[in-house]
Every structure is written in C-alpha cells, then in structure tokens.
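One protein chain omitted, others in place.
In order of appearance the chains are A and B, and numbering begins at 1 in each one.
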Amino acid sequence: MTLPLPIPKITLSGITKTFPGVRALHEVGLELYPGEVTALIGENGAGKSTLVKTMTGIYQPDAGEIRIDSLPVELPSPHAAFRLGITAIHQETVLFDELSVAENIFLGHAPKTRFKTVDWRGMRERAGKLLGEIGAGHIAPDERLKDLSIANKHLVAVARALSVDADIVIMDEPTAALSFKEIQDLFELIEILKKNGKAILFISHKFDEIYRIADRYTVFRDGAMVGKGLIKDTNQNEVVRLMVGRSVDHVFPKKSVEIGEEILTVAGYCHPTEFADINFTLHKGEILGFYGLVGAGRSELMQALFGITKPSKGAVKIAGEIAVIRSPAEAVEKGIVYVPEERGKQGVIVDLPIFQNISLPSLDRTSQNGFLKLVEEFALAREYAARLDLRAASLDQNAGTLSGGNQQKVVIAKWLATQPRVIILDEPTKGIDIGSKAAVHAFMGELAANGLAVIMISSELPEIMGMSDRIVVMREGRIAAVLENNEELKAEALVRAAAGIGEEAA
Amino acid sequence: MTDTTHEARHIPDRIDTPLRAAIFSWPVLLLVVAIALFVLNSFASPYFLSPWSLSDATFNFTEKAIIALAMALLIISGEIDLSVASIIALASTMMGLALQLGVGTPGLVAIGIVTGLFCGVFNGFLVTRLGLPSIVVTIGTMSFFRGISFIVLGDQAFKGYPASFDFFGQGYVWWVVSFEFVLFLVCAVIYYVLLHRTNFGRHVFVIGNNPMAARFSGVRVERVKFFLFCLTGLMSGIAAVLLTSRLASTRPSIALGWELEVVTMVVLGGVSILGGSGSIQGVVLAAFIMGLVTFGLGLLNVPGIVMSIFIGTLLIFVIALPIVFRMLRERRS
C-alpha cells in the first residue's frame, strides 16, 4: 500500500454543470493522487459521465476550478486536456477501426520528420516499444484495429495514454466488455501504471473490482459528491448506503412458482461460428438463467432464437410444435420476444413517443384493417405503463428523454403487450439504477408467477443466483453445465463451469 | 400480482395539445410562405390571378410532385432514390418503342407504369437484398437507366403519339382543372393516409428513426423498404406517362436533373434528409411553393436558371433558419 501523498496530481473543486432543465453536477470536488487508483462510484445519472467529459475537455463547467500540480488550468477542448496529460479509456472503446494500431496510438501527436510530414517508421517503432512496455508485444503496430479483440483494443488505448506520457488516466467502465481472464490482465496493467506514478480514476459498477484495485473512493449521488475516503477504511454496505442515500438489503423477489409444462425445446441447435450443440428446455413459470463470461455466445444464441441470425442446424419446438423462425417478426408471431442488451440501439426508438414504442409490435391489434387507431394505442400503452410502474411526464414524450431504467420498462412493456409465451431478457439490469433494478426483478418474478416462461441472461452472480430456477452455463459457444438452483449450489461452481476450470484445479 | 399494492401512477397521454403542436409545425410555416408568395405574385403581375394562368402554373410541378410523394416516404425511411428522373427517361423510351410496334394508348400507359415499377423493383432488390447503400446504388442506376435510353435513341426522338394519349399530360377534367393536377391531389390524399394513418406508415417512421430497433421489434424492415422503392418506381412511371403525353415526344434527355428537384421539394417540405420525420402536408405545400416561385418569376420574365438560385437559397434558408433560431435561443439562456 502506497502512502497517500499530500499533493494530489489533479484537483477539481466546486465544479458545477447545468444542462437545460437538469443540474448534472453541483459543486463537486475530486482529487486524484499519483500512483493511486481512485474509484468513482455512483448510480447511473449520478453525474459520473458528465465529470469525465468535463475532465477531458468535452464539456466546459459553468463554475469551478481544475488544478493540475496545484496550478489552475483551462480545458477548452479534448485536445487541450490531452496535451495536459489527461487521457481517458472509455466504455465503448473510442478508437479508429479502419486505422492501424500505430496510427491509433499517435493520432493527433504523430512523430514528424524534419519536413513536417508524418514519420511512419518512427511511429511504428515507438508504437512497438510502448506496446511492449505494457505487456502487449503480441500486437503488431501495423495491424488494423478492427482485427483486434476488445481486450487488445483496450491495450492500444492504454498505449495511447502512455504515448503522451499522460499522468492522469481515466478508465470509464473498462471491464464492461472483457472476459474474466482479460480483466485480470487489465488489473495487472493498472498495477504497472500505478508503479509508474500515474493518477488513475477508475469507474465501475462492480464492487468486487473496486475493492480489488482501488486505493480511494469518491461517491457521487444526484450530481453531488456525498462521500470519499480510503477503501481500506470502509466496507461495501457503507459505500452502497452513500450511493443510494439509504441502506438497502437487496432481496431478490424470487417466488416459488409451480413449474408448468414444457413450452420451449431447443435441440441440436448450431451456428457456423457462434454456438454449437445447444440443447435445453424451458417450462411455463420458470426463470432459466444463462450465465457465462461476456462473449460466451449467450446473446448470439438468443438472437438466433429470435430470428436475427440464421442457425445452421437444429430444431426449435414451441409447445411441442416445430417452429421455424426466420425473422424477429416470425418470432413475435410465435410468442417469443427478446429484450436486447443494447437498449438504446436495439430496444427503444428514442425519437418516438413512449406510446408508439409500446404499441409498435402490437399495431395489428390496435388498428383496424391496417389503419391506425390512436385511442386504442394510448389505451394499450396506458395499461402496460401502469403495470410496469413507468415514470414519465406523458405517454407522448419521446422515449429518449427517459432514464435508462424507465427505457428498459418501455421495452418490456412493448413485449408484454404482445402477450408472449417466452420472454428473453438479455442483461436486463445492466447500467440501470438500483431502484429500477429492483422493479425489473420484482416484475420478472411476477411474470413467472403468471405462467410466462422467462430466459434471463446475466453476468452478475447475485442476480443469476437470486432469480433463476435453473441455470445454464455457457462457455465458448457451448453449454458447459445445466445446474438446479438450490441451497447447495455455490457461486464457485458457476464460475468454474463458465471459466472451464475443473474441480481438481479449484 | 398478489402483493403489489402500489397505486398505478397516472401518466397523461399528452401534455402538448395536438392543436398547439400543429400551429407551430413546419407545414404551417410553409403554408404562411405559400400564402405570402401567392399574395406577392398577384401584386407583381396582373396575369397571375387568371384561372388559366393558375392552371398553367400547376403543370410546372405536378409531375415532380407526384414522384416527391413517394420519395418523401423513402427518405423518411432513411433511403433515397436518385434514379427517378432516369426512370422517367427509360419508361418514356419503352413507351416510344411500343409505339413503334403499334401499341395503342392503354398499352402505352401500362408499359410506362410497368417499366417504372420494374425499375423500382431493381433498385429495391439491390438495396434491400444485397444490402447496398441506396445513394450509391441509385447513382449507378441513374446512369444505367438513362444510359439504356441513350442506347435505344442516340440523338433521335420518338414522336407521333396518338391523339388519345394527349389527355394524360394535356387534358382537363373540368374547366381549367387539368387531369395531372387532379391525379396529383388524389395521390396526395392516398399518400397522406398511407403515411400518417396506417400501420405501414408508422413502420416507415420507425425504420427511419432506428432500423435496428425496428427489426428487433419485429418490423419487416427490408420488406417495407423494398415496397417503398417499388412505389417510387411506380410513381416515376406514372410521371413518365404524364410528361411524355405533355411533351408528345421522347428524348433520352427527358426530365434531366429532376432527381435533385424532387429531393429539394421533399426536403423543403420538412422531411429530414437523415430519415425519421416528415409529413405529406409539408411536401404538398413545398410543391406549391416551388410552383408558385417558378411561375411568378416566369410572369416577371425572369429566366428559369435564375429561379433556380431562388429555389436553392430557399432550400438552405428554410433549413438553416430554425437551426439559427435554436442557436440564438440557446446562447441567450
């Protein structure tokens, strides 16, 4: 444990940022110390992204001061922030797929020849050296970025940060799309960065990661800083209490429901590259959890069942009848619906009103001979908005103006309105606040109690173990285990199956 | 639902009343412009208000406007068809060929429309089946369709269309009301209903807003888009019949450059070039505005090429204006 140094590398104080109608940040402060990792913790909408954007020069604060090495600085543009040694590694890796690794590392500050043109050879050499330093020597500087895995892209982003000798590194949910092994590698890398004296801001929703890697924490709630301190002096409950402003004991509202007859049977289901030999059954009233590492093929399997991608062979039976599903439209007709993980891209249509989002797949029922009937549409939307306890100013409001949790409720409402037989939820609570999370969990329990068959993909162990009747574990596109969820099931068993570690190795 | 005792939160259907929303809408702004132009024109030229000259004025824009109706739907869905003018050329050429073979008026009309439809099917196939970007595909078919006309005709022209064929582009239904104009109004009503009052129209908007989410919501995106390309081809075929009849001849250079005028009309009508929003009312009003400007300046002996400056400026102006206002408002607050 490094001793806390008295002088922070960067200090933000009194930062206020207002958007029309929203106060995103209110007089918040933050200090980052060299050689230390500070975790920034808060629910979605607490102001973390706004703070990151302020620190990287994308937003200009309305008030407040930023000091680097005790000197006040201005960050009028992302480039200015970059020049001052602030660099960010973002949720979605923001790099350039079509450009080479070396170009990605040096874009904006490429080494120049004496004729002021780009020095390609020098650039490749330096890129190779930087990658070597962070243990990423396996990445060739000439490779196109699009050919790399997400973890390797992160490494390129880190190399980019080192290329300007950035002293302040912001990591905004860097582990969100990484596998278990890749996360371990990333943590090793963070240790290297710490040793090099970098001041690191680490943003994550996952407490185990925070406790593993961070030295300090700062908690935001509703755009204000509500607590900070040393990680070793606190515990998870304390941080959660700060985050939500009340202490919550997260009880999963799983009810014991009588499992009904078989509704969905998948046999010998294969895809050329994404999954193979998938066999499972799903019953009425059952919640079937799908656990695995990110990239294990769970979403891909579900998207094939929903008709987005084409399987190469295998059979799907719905209530005993062979079902051929070639498009999402056919899946909906047969009673299978899918709540996607990528809510903003695939779930809600942000520029359409809530009621039109909800009625979209049910238009055939709310219309007459293909002609719209707004009255019926509103009635349908009202009914399901109420069932899901949607929070909105009006049903005519664009779905994009809602919070993430309420957008998720709109997507679920949209599908329930079609009266499905099977509902597939892909990471249903990812990136939504704790309040909405509980609402979604409660509702899932209710759906199962009403006889709906539920498939839930989740990478969070408490969620998968708290909600599922049975758990299918996938690894590398195949089913690694199917486990009954009872008292004897241990989390370790799931993790081992997902990671492919045998009993004897444990 | 046993233990959920919470009272369902009441969410009102709307906050903005439809009337209030309608008053501040794009079509209303266009209507004001159109009325202003009308008044201005009637002051500028004594001939303007005569029924016959007003009727003449409609010929300037009805054929383009007929295509613009379908183009509006296509652009709202996030696609574009730049080959419409070339479809006119090809359809007209096919009618001319049929004429040489002695086909009568009903046959000529059918051939024109079917050729248009076929071209639309071709575009639709390339875009939706092969998944190609429509702007590039239709730049290609634009050259290709008109190129076929050039191969067939070279520097020649088809002439000698039968007298009964004149009706479509030159005939009057009642007094000064031309067949073309009536057809346009009927089509406008049909397209209004199709876009704003049917499930299909809703799907068009949804696809334009977010094609991926539309597909994930069970909308048959490719099918809708394919149908829209067919419709645009069909309307271009109808326009070809009208134009060929009006000119009583076919040259390969027929309707040259119309594609950009049609797109201008659609965008002026408030359809977002990025897809997802727009209305038929707006497009119809934009058609009238372009017709009024062209005709009014024509009465003042302003040459056509100068009118194009006006149209171009109008296009940029009407799109820039709301943006500038919004920027000023944001700066103030």
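By definition in this document, a contact is a pair of C-beta atoms (placed from the backbone, for glycine too) under 8 Å apart; a residue touches a chain by one contact, two chains touch by 3 or more.
Heads up, the rule we're going with is that contacts and distances are computed from a predicted model.
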> Can you tell which of "Autoinducer 2 import system permease protein LsrC", "M56 family metallopeptidase", "Phenylalanine--tRNA ligase alpha subunit" or "Aspartate carbamoyltransferase" UniProt lists for the chain that's not drawn?
Replying inline: "Autoinducer 2 import system permease protein LsrC"
> Considering the whole complex, which of A:G29, A:G64, A:P78 or A:G344 touches the chain not shown?
Replying inline: A:P78
> Any idea which of B:P46, B:G102 or B:G131 touches the chain not displayed?
Replying inline: B:G131
>> Even though one chain is hidden, which residues of chain B still touch it in the full complex?
In response: 82, 126, 130-133, 135-137, 139-148, 150-151, 153-155, 252, 256-257, 260, 263-264, 267, 273-274, 303, 305-313, 315-316, 319-320, 323-324, 327
>> Could you pull out which residues of chain A are in touch with the chain that's been left out?
In response: 56, 58, 77-80, 82-83, 88, 90, 94-99, 103, 107-108, 110, 116-118, 271-276, 295-297, 300, 309, 476-478
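Just so it is clear, only the chains that are shown with their structure count from here on.
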>> Per the contact definition, I'd like the list of chain A residues that touch chain B in the complex.
In response: 20, 306, 308, 327-329, 331-332, 338, 340, 345-352, 355-356, 360-361, 363-364, 367, 370-372, 378, 382, 385-387, 389-397, 414, 442, 446, 449-450
>> Using the touch definition from the top, list the residues of chain B that touch chain A in their complex.
In response: 1-2, 4, 6, 8-9, 11-16, 193, 197-203, 205-206, 209-210, 212-220, 276-277, 330, 333
